[in-house]
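Omission of a single protein chain aside, the complex is shown with its protein chains in their original locations.
Let's turn to chain A:
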Amino acid sequence: MSFFARFAQNRGALIGLIILMTIILMAILAPFLYPDSPWRMVQRPFLSPMEVDGFLLGTDTMGRDVAAGIMHGAWVSLLIGLVSTTVALAIGVPLGAIAGYYGGLIDDGLMRFTEFFQTIPNFALAIVLVAIMQPSVTSIVLAIAIVSWPPVARLVRAEFMSLRHREYVEAARLVGQTNRTIILRQILPNTLSPIIVLASLMVATAILLESALSFLGLGDPNVMSWGYMIGAARTVIRQAWWLSFFPGFAILLTVLALNLVGEGLDDALNPKLSRERS
């Protein structure tokens, strides 16, 4: 069975993929459908959804178009989710691989270093980092990456530890391959499936983290993000529910879609496990 056929067997994953595609499409189309800046005041404030033609989701406290904010916010959320996950993988994978492959003192050292990050609550660390570095897309991406790499390192380390005593790895050592070749060519390709699954879930967590930071006012002041929209609307939640509802719903959908896709990937990449589960 092809990879996609196995993936599509999980109906939830397929739905997740469709939602995710829609959100990506939104992000791509945003500059064309709403060429103006989402920060521009375009109408009277507090228009409820569909009250005035052309303002499908209404306007906010300053008269800005909520629909434009959601479309542009999709871009920011996805960008931050993807980039910060990539950076987290770039830190976590090599650290985990080295710790798991060499073991001993190297492992001890690297794992203590990892634990150092794990003992501080994620969100608190992220707030401190963003506050120190000044809120901007770069600092937010960095902060999210720094708080989310330890689980990657732990996962990769565990995989390496179980794989390094496999006979094919021993065979590779016996023919005289260098440690670098063994790590990159023999073991790493066999750890890819759990890494991919974890990464898809990390994108979701990163989006949530970014929203939470923006909600607290630690978002990049130059970009419209879903978290910022909710944060700005929290004081008027009783008068204008739509201001927090739509961005909140967008976050929910995106995170749900990513989780569904992650689960589908897990099933498709580990056909044995999924068969037992069903």
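Please note the rule applied: a contact is a pair of C-beta atoms (placed from the backbone, for glycine too) under 8 Å apart; a residue touches a chain by one contact, two chains touch by 3 or more; residues count from 1.
Throughout what follows, contacts and distances are computed from a predicted model.
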**Item:** Protein name (UniProt record) of the chain left out of view, among "ATP synthase subunit a", "ABC-type dipeptide transporter", "Xanthine dehydrogenase family protein molybdopterin-binding subunit" or "Polysulfide reductase NrfD"
**Value:** "ABC-type dipeptide transporter"
**Request:** Decide which residue listed in A:R11, A:R44 or A:R166 touches the omitted chain of the complex.
**Result:** A:R166
**Message:** Tell me which of A:Q186, A:S225, A:S244 or A:N259 is the one touching the absent chain.
**Reply:** A:Q186
**Request:** Sort through A:S37, A:T178, A:N222 or A:T235 and give me the one touching the missing partner chain.
**Result:** A:T178
**Asked** In the whole complex, what residues of chain A lie against the chain that is missing from view?
**Response** 166-178, 181, 185-186, 189-190
